[in-house]
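Note that one protein chain is taken out, while the other chains of the complex remain in position.
This part shows subunit A:
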Amino acid sequence: MLRIAHLIDDQSPGGVTRYLDFIAHTPGMAKLARHMIVPVPRTHPASVRFEADLIVSHLAVSWRGLPGLITLRARHAGTPMVHVEHSYSEGFTAANVPARARFHTLLRCAYALFDRVVAVSQAQGDWLTRRGLVRPETLAVIRPSVDMSEFRALPAPEGRLHNFGAIGRFDRQKGFDVMIRAFRDLPGNDLRLTLYGDGPERARLEELASGDVRIRFAGFAPDPVRAVAQCDVMLMPSRWEPYGIAAAEARAARRPLLVSGVDGLADHVEMGAIRVPDLSVEGWTAAMAQIAGTQMPTSLPARRIEEQQTISGWRQLLAEIHAGGDVIALPQT
C-alpha cells in the first residue's frame, strides 16, 4: 500500500495537529494510503530517516528552514513531494510582512522544491496563483477537516440567541480584542460573551474585558464540542486565517457564525457564515446587535459532510500524481 510520510514541526494543540489526527485515523483516509506522522526539526527535516512513496510537508516555510527543505528534496530525489500551506495567506502577509517582495521570493523558492502545493482554502489558492507563487497546474485546493460528527449531533440553539462564543488561541491573529470592544458597546444585560482559549494576549484581553461582567474567560477548551454546545452564536473576527477549521465546526453545529471574511473565511461565507464588512469595533457591534436576541432561523443551509470533501480531495491529488508518471501505488477505490 502507498506509504505517505506527513512531516510536521509543530505539535501544539491547534488546527494542524487535529487535521493530522484526522488524516491518520479516519477510515476514509486509511483507504487511500498508510499515513505516517513524522515529527521533524523545523530547520533539519531531512535529519529524520523514514521510507515513504510520497512525502507531504506540513512544515512552516521560513528563510532559516529553506536549506533544510533543499536537503530534504535532495535526499528524497526520486520521491514525489507535496507541500500543504497551513501558515501563509494574503491576510498574514498584510499583517506581518513589511517587505513583501522578499517574502514572495521565499515562498516561490520553497514551493519550487515540491511537485504539488496544496492550498487549504479556495481564497488562499487564489492568492497563491494571483501572486505567481505557485504555477496553477501544480496547485490543488483541499480544505482540511476533522471528525465533525459530534458537532453535527449537537442540538441547534433554541430560543433567543444570547450566548456569544469564541474559540481559539489568544493571539492578535484572532482579532478577539476587536470583538471584546465591540461586545462592550452592545446593550443587553442578558447577553454573554465567552472566550475559550489561552495564549500570549490573555492579560491584554482580560484588561479589555474588565468591568463588563457579561464577558467570561473559560480557559483552554480541550473538548471544543462542549464549548460550542454552550454557545448560540460563534464569532471569528480573525485578522488572517488560511482556512479556519473552527468555522467549519461552528457551521456543522448549526451555530450562526460571524466572520471577518479574510482569507479562508471567505470560503466559509460561501457556505453560510455571515461576513462582517470590516474589522472595526462599530462594524462588529452592529453585526452582533443584528443577531442578538433574535430567534434561530428555521430554514438553515443544507449541511454537507465536509470530511468527505477532504478525503476526495486527497484521492484526486494522489490520482493526479500517479497519472503524472510518478511511481506511486494507487489504492483501489
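What we mean here is this: a residue touches a chain if its C-beta (ideal position, glycine included) is under 8 Å from a C-beta of that chain, and two chains touch if they have at least 3 such contacts; residues count from 1.
As a working rule, contacts and distances are computed from a predicted model.
The complex appears with one chain absent; UniProt names that chain "Glycosyl transferase family 2" among the candidates "Amino acid/amide ABC transporter membrane protein 2, HAAT family", "Glycosyl transferase family 2", "Acyl-CoA/acyl-ACP dehydrogenase" or "Glutamyl-tRNA(Gln) amidotransferase subunit A". Interface note: of A:P98, A:P136 or A:P222, the residue touching the hidden chain in the full complex is A:P98.
Of the candidate positions A:Q11, A:S280, A:Q295 or A:Q309, contact with the hidden chain is made by A:S280. Residues 90-91, 93-95, 97-101, 104, 127, 130-132, 172, 175, 177-178, 181, 239, 262, 277-281, 286 of subunit A touch the missing chain (whole complex, contact as defined above).
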